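This is the structure I want to talk about, given as structure tokens.
Apart from one protein chain that is not included, each protein chain of the complex appears where it belongs.
Up next is chain A:
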Amino acid sequence: MSQKSDLRNRIVFTLFLLILARLGIFIPVPGIDHDAFYASVEKNTLVNFLNIFSGGGFSTIGIFALGIVPYINSSIVMQLLTKIIPTLEKLQKEEGELGRQKITQITRYLALGWATLQSSAISIWVKPYVFNWNFAFVCESILALTAGSMIIMWLSELITEKGIGNGASLLIFQNIVSGLPKNFTQSFFDANYNNTSIKFGLFIVIFLLMIIITIFVQEGTRRIKIISARQLGKSSILDPNSYLPLKLNQGGVMPIVFASASMALPAYLTQLTQNPLVLQILYLFCPNGSLYLVLYSALILFFSYFYTSIVMNPEDIATNLKKMGASIPNIRPGQATIDYLQVILNRLTFLGATFLFTVALIPFIIEKVAQIQNLRGLGATSLLILVGVAIDTAKQIQTYVISKKYDSMTK
């Protein structure tokens, strides 16, 4: 059937691009002594943390070392700016498709700028390991790393257009997954590859538990009953099938991605400064610092609310309800509906963000209680992203297959 081969082509295309993105990590930036560098950063926890997003690109300083991170960061900045600067807001809301395309273009240019910044930071950071540190080397490595990041950005756009799923999410997913085997062997097998089986069993149980909790949180919905005016005429019984679904976690996987990308910022900044006072402040926010969890929870909350306000606007919903002639029982349409929806959305988002943060907290608690180290690499962030992206992609494939079926029915 043509629809099946079409879907298959898309999946193959996506896989091909993902493999290409993975290969590029191993193409080295010219001029660096990679062996010495690799040996020295293996024990560096900061680099391991940063490795999560670039899929190991950091410790090998391949061309794709920056990965999709500049694009994510510029998306965050653009979305924040769109809320603040009225011109951008107008572009996004009122000018429709063209306006959104302009915003996307600005995001891409911003990603270029960010990539240049980060690559210059890296080229300064690797100074001890370079054969020949001069201006030409700095230029070359900035160019190479920036080009690598742009390539990844373009690949992610290709995947979104011609493959399945959202390209950027899939790339992050792939990065995390490719780090998993290494993390497993590091955590549970010591130098002689003796298996410490009790720890391993416990870990598997906790892992599965976390996945289940995450799926429940991601999929949970609160249903708000709706009566349409037409139904009132026929019977006085509320039709239970008519409802407005509000998800527990509106943003899906995005708030977590953005929160953890922002958490990587202090880690980046520590590489740039040598000032001890600034370094001390920044270390508070790094993975081992005391304020890390506080900042992380604050960011998750903030991005959850932020995303909910973008995705679900109570005013729009109320207007649409009015147009459809439907209303929520016992609530007057208009301003009262808007207020009611807003209150429910706020509570839901708070609950959702708290769940997310609890899942993020579990590895830390386990570490204190059972002395199982290195759950961090599999920590909440990676797990949430894994589950979220997998669910989203699966749903997208389903939607795609269904829409293709409709197409073939009408032809």
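Things to note:
Methods note: a contact is a pair of C-beta atoms (placed from the backbone, for glycine too) under 8 Å apart; a residue touches a chain by one contact, two chains touch by 3 or more; residues count from 1.
Methods note: contacts and distances are computed from a predicted model.
Per its UniProt entry, the chain excluded from the display bears the name "Probable protein-export membrane protein SecG", taken from "Ribosomal RNA-processing protein 43", "Probable protein-export membrane protein SecG", "AP-1 complex subunit gamma" or "Actin-related protein 2/3 complex subunit 5". Checked against the full complex, the one of A:Gly24, A:Pro70, A:Gly179 or A:Gly352 touching the unshown chain is A:Gly24. Checked against the hidden chain, the listed residues A:Leu18, A:Ala168, A:Leu246 or A:Ile317 yield one contact partner: A:Ala168.
The set of chain A residues touching the chain not shown comprises 24, 27-30, 63, 71-72, 75, 78-79, 100-101, 103-105, 107-109, 112, 143-144, 146-147, 150-151, 153-154, 157, 160-161, 165-166, 168-169, 252-254, 257, 310, 392-393, 395-396, 399-400, 403.
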